[in-house]
Every structure is written in structure tokens, then in C-alpha cells.
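All protein chains of the complex are present and in place, except for one that has been dropped.
Labels run A and B following the written order; every chain starts at residue 1.
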Amino acid sequence: MGPVTIDIKTSAHEEFVDITEQVQDAIAQIGAVDGVCTIFSPHTTAGLTVNEHADPAVAHDIISFLHDAVPAHRPWTHAEGNSPAHVKASLLGSSVAVIVERGRLHLGTWQGIFFCEFDGPRSRRVWLTFTPSP
Amino acid sequence: MGPVTIDIKTSAHEEFVDITEQVQDAIAQIGAVDGVCTIFSPHTTAGLTVNEHADPAVAHDIISFLHDAVPAHRPWTHAEGNSPAHVKASLLGSSVAVIVERGRLHLGTWQGIFFCEFDGPRSRRVWLTFTPSP
Partner (left out) sequence: MGPVTIDIKTSAHEEFVDITEQVQDAIAQIGAVDGVCTIFSPHTTAGLTVNEHADPAVAHDIISFLHDAVPAHRPWTHAEGNSPAHVKASLLGSSVAVIVERGRLHLGTWQGIFFCEFDGPRSRRVWLTFTPSP
């Protein structure tokens, strides 16, 4: 079984998009039962993270912290001007793994899965696949 | 097979708890042979990492660095006052993957698996599951 693609449209230069529901829908579509869902970003200026999605202020604070911690102005050598986005992509990582139990994403009470745009707005996508436990 | 839960009691506001042995015990309990163990934190103010557990000074230095790098006082918008813990959780990540070979965690000589508390002390837990190689 090949990976499933989820299309994402970001609307700001830096933005976290909650994709928890789309991932859950894909898991159901695959017919996954017990195992691990791997979600992967094929982009080098965006990442993925699992964090609180109950209060949008949490995502805002993470974006704001990273914006200041990885400054636009440094002696960057990559000519495209988006080096901060590449750095942030590596700090958060290109994939997340979430346990699946009886066909449902097994997340904590406050957790959601975020696509982390650092060089938008753009049309983006993530890929996901499922690997079963015995 | 559903995930296994490991209960953790943290005793400080910021603390790394070495859970390597509990993970190894869970792997044995599952009857895992060859594959990947995925360990997941269902909390949004704690993370997981693999690093040196021979010298406790390493964990101390990582905690201390993050404490200064993600300051308590910033124009945080999340009202609970624990935004630094959310940021650190995303920087380290909500899961780690460790290869299992012949029923044993396949770790480097100095490596251990740490639960990374950033907003304790609290009762915490991690979930883990095993996905086999062919």
C-alpha cells in the first residue's frame, strides 16, 4: 500500500495548520487498526509537530518564539533568503509518528497534529502511511 | 496489539527521567523480536529524547540550555504561563523511534531514552508500540 497525500493550503508566511482530522480520515480510509501512523512533510521549509490544539495561543507562541530565535538577518549564505525556514524545519523535524489504536489516532487530551509553514503562503502537502503492530 | 503504557512520576519543574529499562521491559513483555519501538508522549509540555545517560551532567546541560534559550518572560499569549514548556516539547519532539534487534533495544553505548519534563512535577505517562521488520 502506497502513501496517502493530504493537500494543505497555507495562508500566511508562518502558520501552523491543524491537520488532525484529515490524518484521522486517512487512517480510516486505509483501514488501519493497531500500529503507527507516520506523517511526512516533503518540503524543506516546513515541518510537522504534535502540540496543544485546544488553545490557538500555543501555536502562536511557538511560531513567535522561533521567529525571534532564528532571525531573518544573519550572514546566511543560501541565496533564496529563506534560510530561517530551513533551520526551523530541521528543529521541528520532517515527520511525526502517532500510535493508532483500533483505527483511531491515540493522542493526548490536548494534542493535535500541526503542519508548520515557515515560508508561505503556499500550496503544500504531507504524505502518510501506516505500519501495523502484530 | 494495542499500545503499552509506562507511568512516570516527575519530581521537579524541569527534569529528564531515564526510562530505558522500562521500555526494554515493555519490549520483552510484548514479545518483540526485530523491528521498531515507537515511544510517544501524550503530553504537550513534555517531550522525549535519546541522549547520553552515562553522565547525568549531559541531561543537566540540555535542560539548562533550554531553560535559558526559551525564557519564562516574553510576550507569551497562552494564558497558562507554561508556553516555554510547549516550545521545548516541540523542539525535542513528542516521540522517539528505537530499533529493536532480537528483542533488545538497539542503542549506542552511551545512549538512554529520556522522558523530558518541562512543566512538572506531575504524574505523566508514555505509550509505546512495536512494529516488526519482515
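A few notes on this one:
Following the convention adopted for this analysis, a contact is a pair of C-beta atoms (placed from the backbone, for glycine too) under 8 Å apart; a residue touches a chain by one contact, two chains touch by 3 or more.
As the structure is a computational prediction, the values presented were derived from the model and not from experiment.
Which of A:I62, A:A97 or A:C116 touches the hidden chain is settled by the complete complex: it is A:A97. Listed here are the chain B residues that touch the chain not shown: 34-36, 49-52, 55, 57-58, 60-62, 64-65, 69, 91-93, 96-99, 101-102, 106-111, 131-134. In the full complex, chain A touches the omitted chain through residues 1-3, 36, 38, 40-44, 69-70, 74-80, 83, 86-87, 89-91, 93-95, 97, 127, 129-132.
The working rule: only the chains that are shown with their structure count from here on.
Between the two copies, chain A and chain B, the C-alpha superposition involves a rotation of 120 degrees in steps of 5. Mean C-alpha position of chain A lies 19 Å from that of chain B.
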